[in-house]
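Note that one protein chain is taken out, while the other chains of the complex remain in position.
Per-chain numbering from 1; labels A and B assigned in written order.
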Amino acid sequence: MNKMFVKILSLCLCLVLASGALVACGNKNDSYVIGLSGPLTGGASVYGTAVKNAAQLAVDEINAAGGLNGVNFTLLALDDQHDASKVATNYASMVDQGMHVSLGCVTSNPCLEFCTLSKADNVFFLTPSASANDVVKEDNAYQMCFADGNQGSVAADYVNGLGLTEIGIFYKSDDPYSQGIYEQFKANLNSSIKTVEALFTDANTSDFSAQIDTLKGCSFIFMPIYYTPASLFMTQAKGKVADNATYYGCDGFDGIESAEGFKIAEIPQKISMLSHFNSKATEGKAGDFIKKYTEKYGTETLNQFGAAAYDCVYAIYNAMKAAADAGENISPDMTASDLCEILKKQFNGGFSYSGATGENIKWQSSGFVDKTAIAYVIKEAN
Amino acid sequence: MRHSKSFYIKNYLNYAIILVVLIVFTVLSLTGSAKLSTLLLLEKIAISVILSVSLCMVVGFLGELSLGHAGFMCAGAFLGGKASALLEPVLGNGILTLVISMLVGGFIAALFGVIIGLPALRLRGDYLAIVTLAFGEIIRSLVMNAPTSWFGGTLGLPTPKFNSKYLFIVAFLMVLACLAVTQNLIRSKHGRAIASIRDNEIAARASGVDVTKYKLFVFTVSAFFAGIAGVLYSYTQTRVQSVNFDYNYSIEILVMVVLGGLGSINGSIIAAVLITFLDVELQTLLPGDLAVLQDLFYALILIVIVIYKNAPGLKSFRERYNLRKLLIGRFAAAADAQSSTDSVSGKEEE
Partner (left out) sequence: MDFLSALINGLSSGGTYAIIALGYTMVYGIAKMLNFAHGDVIMVGGYTMFLTLMALGHPLVALAAATVFCVILGVTIERLAYRPLRGASPLAVLITAIGVSFLLQSLAQIIFGSSPKMLVQLQISGGITLGALSIDYSTLLTLAVTAVVMVVLSLFVKYSKTGRAMVAVSEDRDAALLMGVNTNAIIAITFAIGSALAAIAGYLMLCKAPSLSNTMGAMPGIKAFTAAVIGGIGSIPGAMLGGILLGVVESISYSVPALAPFTDAVEFSILILVLLVRPSGILGKMRREKV
């Protein structure tokens, strides 16, 4: 046994060494590498896939148009399965492969880890969809989506203005997105409004009979959750929740009308949401994006995550171009940290961008995004 | 049988190899010539080795199936992590904070080990397996749903983080400590008592072995090290999240122990190194659209290895095309003779 142990362990050691234990000598890339870590497999993979596809779409377009002064971009998308403990490995691998700039992570929990890691090397990132407030707590971090706290308070303001006395809340207690909005919403809701609450966790993502039972008396149900469980809830709640009730969600509702197999027309209730992207747009920048995306990848993964990722790549590209035009020296040989300083100066200095998820988007130096939310009725009551 | 008084160099070879790896990479790391990805891989490997060696005690030597090892790790990660988060403002983010929180995490996990060891006195086999799985899930659920101010709720508990340049050194030292405790325990008379419980509990009891004491003892020691691995893990993360400690993680640790050959500590070490390496490589080598293939490769490799190693029908095939024989040729016979008389590693090819 021990002899084998020696042999095999030395073999392992060789493997580790062979995998390139030593520092690579600087960036030898002839293109700008954009790193991205997202759930490409597992339960949250629909979001990661959308972001990866849309970012690739933007990168391809930019390259086809000649890149940045003749230098192409490369997207390096690695899988984190929505698991923060896999992010460090991905990040290190991106650094090994000469990452210049990043889209961070697709989902909030992993992105918090990414934020800490990227701060150490001062790598600029603009996340399309990780919406927890703390994601942008470092100065190298920026968001394209609304932060959760922001959505919760905007939604509460809206509900406060409706003059209701009792509302239902349906949220996912083990999801920071849902929990974050829920907490902010509760904190900003008028105390005179009574709430009936039901929650679910990963363990029962498909059978909501118990929750429907709790909420069936409510005429207004706030659902800060993603559209898949929401569509299931609505399908199962047919005939139980009053037909003239309203379902109100946040940007997680986006894409609900095209959820596969979900017959939205058969849902009697009104469905509305707070969002930055209209996935039914046929014109404008959003319409363009939708057309290009569905031509290449179909409608299955079309959602606001992808739109935001598309915007992120273009925003980074525009900012780099603006800096280069202003005389900054930008080349693939530069370090991520130098590029980060240049980009930070752009983003903090009034740089603005118009794209699929909003017009004239600007960033606060805290990293939060400034843009208008679309209050959007997906479907009126039947 | 081994002559217990004599000093056999081969008994200490695993320490030597680990020490050499540690020294080589410490030098590389301190001179700044090791890559971040390598250091992270070493951290992960060290944590996996501690977990698999400590689980090997329960599964390989005590003969009880545990699917809750990640639960102990979870307890260690959160309570040790909480301790380090509280200590950091007072003592700073230094080695002292790390050591104290490792002790806290280890002892609290050990306490859970006692609690889970109690049903082990009454339950056997698969019943115990599901109870340990249940325990792990309960710990996870409690931690996840505790008030946000306790364990950070859904976003996880923010814990201090160590620079990757140094953390793997601590982790490797803990591997050595874990190995020292386990190996010495197994080679002592207590170790033989524990193995006797595995082989025949009633006979062991009849021969005067205090089964209750030993069972609780093994669970406790094993949980202690899982707790320490948990604290180390918390130091690799900005926030510790309970979702990482689900039963699938317990299963992954069990896979390491089983693939390593039950009752073989060195086997567990090798399997832990290889599986962790495989995980990381699959994750980083398959970007973009290829990422869906990770699980497929992992599953296929797992099935093929287990069937190859264990299928009774493949016994003659295994003997003919033995990796060991191919590697060391005609000395194989001697090596085989040695390993079959080795009371420690004799169990795997039953």
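In this section, contacts are C-beta pairs under 8 Å (C-beta built on N, C-alpha and C of every residue); 3 or more make two chains touch, one makes a residue touch a chain.
Computed from a predicted structure; not experimentally measured.
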item	value
Residue among B:Phe25, B:Phe78, B:Phe107 or B:Phe135 touching the omitted chain	B:Phe135
Candidate in contact with the missing chain, chosen from A:Glu183, A:Glu197 or A:Glu257	A:Glu197
Residues from subunit B at the interface with the omitted partner, ascending	59, 65, 119, 122-127, 129-131, 133-135, 137-138, 141-142, 144-145, 201-203, 247, 251, 254-255, 258-259, 262, 292-296, 298-300, 302-303, 306-307, 309-314, 350
Where the unshown chain meets subunit A, residue by residue	41-43, 45-46, 49, 173, 197-199, 201-211, 213-214, 228, 231-232, 235-236, 238-240, 259-263, 300-301
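One rule holds in what follows: only the chains that are shown with their structure count from here on.
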item	value
Subunit B-touching residues of subunit A, taken from the complex the two chains share	1-10, 12-13, 15-16, 19-24, 40-41, 52, 56, 75-79, 83-86, 88-93, 95-96, 108-109, 112-113, 115-116, 132, 134, 173-176, 179
Residue numbers on subunit B that touch subunit A, as the complex places them	10-11, 13-14, 17, 21, 25, 28, 32-42, 44, 144-145, 153-156, 161, 233, 236-239, 241, 243-244, 264, 266-267, 269-270, 273-274, 277, 280-281, 283-284, 286-289, 291-292, 294-295, 323-324, 327-328, 335, 338-339, 342, 344-345
